[in-house]
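Here is the structure we will look at, set down as structure tokens.
Of the protein chains in this complex, one is absent; all others appear in place.
Labels run A, B and C following the written order; every chain starts at residue 1.
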């Protein structure tokens, strides 16, 4: 197991290196000249030249890339060209917001998807099954940004049940930071009003973000459950007198969830993609909105860093998924 | 037999009908609207009017008819979907065939490159690429194709690897057929069902992602009646002018739904081995 | 042994809980939530856009400051200045009673350090000085005096001084890394003397920032008996959401970009009002005068006649803008009062287009108009032009792009787009900020001069205006230049902005100034 994990982690490096080359090459091809942008709105031609020199933008591309690699290898992802702040610091500050959103979405996704999928499979071809199937196809066809806007429109703007934006009310001071996850921090500090506010704020973004994944999980759970229900061990247990509901939970469910878990890695990718627009629409201060902001300002160091960080997280999540998979499926141990 | 099986699959039939309708709308869109003036010309006096008999989907902030713009938007949406998938196939399928069939350093390298592309969520990578290209629908399409081809490469690679062990390939190799011949004339037709399924669902997916790029302001450009762009433009008029966001979104939803259902149906027919899961 | 750790962490959690309860009790205070956008960095020497102006005006002080509308330059850290006969040597006397937030006294060496730092960083605000001022020519004869020796006569020097925040030299030196002038530290900290001080702990880039009143501010607080103790700045990136937050009472003011469509909605709420102030920010549709067919004056005239100015201002902006026919805001000196400019006239447009076509201008090609995506108004403006010119058979494509990437592509005529739309805001309230930097060919390659307009006569007039010291002389020179440029239809000038900001009525004494859009918190108080 340990060897397996180590091997997987080692296999990360070539991918990350490739990623660095890829993103750097892309950004090198960008038509807009970072030096002009850096020099500012009122810069003169000499100013621009000076900036170019200062940032090493006049050196050959491989030298620039080499400089960058050297920095990255010591854990320095560079400084934002706009704010002069270390990118890693900004990412670290914003990561908890995204993690919180992603975790809550994952939980919604798992609970909702597995429940729907199970109901659909157990009551195969019943109205519940039809609803499950409708949700599972709709979830893959609905545009996350549109869903976000519609939920925001109906539940926040018109009905006013939930806040329109942000993680906490604007006038509120965030709970004391322990983990950076407001839901957790507010509980740990027994700050229940903050907890309530945090829940209200995260509800719409999390539901939006969870919807597509929920559909996938429901779909996988349903089909895998249907398949598992035809398995010999089900009819065997049934034949020995174990009641049907008892066979479903926990026995068939565990087998079906294993299949669903293998999809979590893939889902995580769509979760990140979704987070980009969801965070933007709900003003959620995570790395998704950070990336959108960097793209809008052509802050290439930030784009580069976020892409790398997302790539690394994505790969790590896939490793974690593999490990979880191995843990719940004894055959793989 | 196939037709009968398909027609009994209600969702797939629905999908086919939707896709055919969208195709019709895309081709004959101009017959369904009263003219280019409704689509492009501003009418500042009638701006932001709610749905009515005259403007069934209301008007936008420049007074243009939302219905006409949604109808005309189908063409570019479809063009993007099909274009991206076609381009991705052009890149991905040969790469997948090559890497799957040969076992050389080259195929290893190619598949590692594929891994790198797959190591970042597609939208993030597409955003980064589209961002450096000049703005416009073509750039968005290019960005999507450049990030979507690994999906095809993977699919074909997997299928070819699977087929390669079959007896018929060994037999052909024994007969001294050239690798190129085997790959193109024999393997390709056998992996075609997988490609077709992937492509059908891919069209829906590409439309969805292109709309997202348009929404983020790096896809289609005004004044083209792009659905994603329209939703982005609608935001500042919410909640009052809800129709601006509702109808283009529904159009995306129905179109993508149609392609997904059709893809599912095709999967059931073309590849009964694959589960109806994804 | 394990349990000890558990108890410890429980105790810690409890302690934190108690402290947070105290925090929660501290609410009902003299606090305001302000919806202004935050600058991407807190370093005041890196930028000069409106977000930065807001931050700078409140946490930093400059030698001079703009107050009122139209803005007047008033002495601030400086008490007075002298200019030598040749107009090159400027000597400033400083106040003696100024403290930085850390308690150290602000003296002339801080001023010298600040200007040298500004020039060394070479970003944003530096461009108003870098061609005219060398770092070695800034000196401090004594603690209360600062002397600048300019390379050449530069009349707008005084008007540009409010761009420069004076930073705490001692504090920055202690946070210097390498020779970065403390830049890494200052990007998320503050080293000023302004009326409000940054609460560093609460700062989250682009998301949240709290500032507390600085009781020892040199200006004193006698003119504001109930100043606001704490202001929490909470920007909403989407204006539509910020309006909702305002309606809910969660923020006391939106930013100054309230869409005209939202004015009625805000005003319908009894507790809210909309502050509508004519600013000095003109909207321009730029044309690349070096690229055919825009090199043809008749074609440029054709487009100038084809824009529906009145319809645009009346319908889309709901009347919240003032037609501005030339390149200087019409409420600033130097703008000719009798300038007629262009009106919406499709028959004239057709006539000029036909003429241009007859002269061989390739007017049938696809014309690309770039619209900064930060503000929807830019694309709307393009669409209004696009919709009318379509009737003339012109094919304009509107391409959204970010302002920074656009501004970064203006280096050569070839890389500069056919057309683009932008505002020119008040960086400093002098015609030089508009016509001078926009149409003098010495500024070619910068975004402000991106129409690549070249006219030797205009260059000469603008040069003269720059070095003339009397405002009366300068006024007539700028008026003359304006007329020539408008006659050449170098660009399409649309309007001067009326800035709209939704404000809760409990906020008193909101004073609008084009520089900083009225975000100077020092004057405000909260009442019922």
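Assume a contact is a pair of C-beta atoms (placed from the backbone, for glycine too) under 8 Å apart; a residue touches a chain by one contact, two chains touch by 3 or more.
By our rule, contacts and distances are computed from a predicted model.
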{"item": "Protein that the absent chain corresponds to, by UniProt name, given \"NADH dehydrogenase chain M\", \"Multiple resistance and pH regulation protein F\", \"Oligopeptide/dipeptide ABC transporter ATP-binding protein\" or \"Sarcosine oxidase subunit beta\"", "value": "\"Oligopeptide/dipeptide ABC transporter ATP-binding protein\""}
{"item": "Contact list for the unshown chain, restricted to visible chains", "value": "A"}
{"item": "Hidden-chain contact residue, picked from the options A:23, A:255 or A:273", "value": "A:255"}
{"item": "Among A:49, A:177, A:237 or A:262, the residue in touch with the chain that has been omitted", "value": "A:237"}
{"item": "Chain not shown, touching residues in subunit A", "value": "231-233, 235-243, 246, 251, 254-255, 258, 328-331"}
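Keep this in mind: only the chains that are shown with their structure count from here on.
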{"item": "Chain centre separation in whole Å, for subunit C relative to subunit B (CA means)", "value": "43"}
{"item": "Per-residue multi-chain contacts in subunit B, two or more chains", "value": "134, 217-218, 235, 238"}
{"item": "Multi-chain contact residues (two or more partners), subunit A", "value": "31, 152, 157, 280, 295-296, 298"}
{"item": "Footprint of subunit C on subunit A - complex, ascending", "value": "31-48, 50-51, 54, 79-80, 82-86, 90, 93, 152, 156-157, 160, 164-166, 169-171, 173, 175-176, 178, 188-191, 193-194, 280-281, 283, 285, 289, 293, 295-298"}
{"item": "Subunit B-facing residues of subunit C, complex", "value": "238-240, 259, 261, 265, 308, 311-312, 314-316, 370-371, 373, 376, 379-380, 382-384, 386-388, 390-391, 397-401"}
{"item": "Touching residues (chain side subunit C, partner subunit A) in the complex", "value": "13-14, 16-17, 19-21, 23-24, 31, 33, 35, 40-43, 46-49, 122-128, 130-131, 183-184, 186-188, 202, 204-208, 232, 234, 236-238, 241, 244-245, 248, 250-251, 373-374, 402, 404-411, 415, 427, 437, 443-448"}
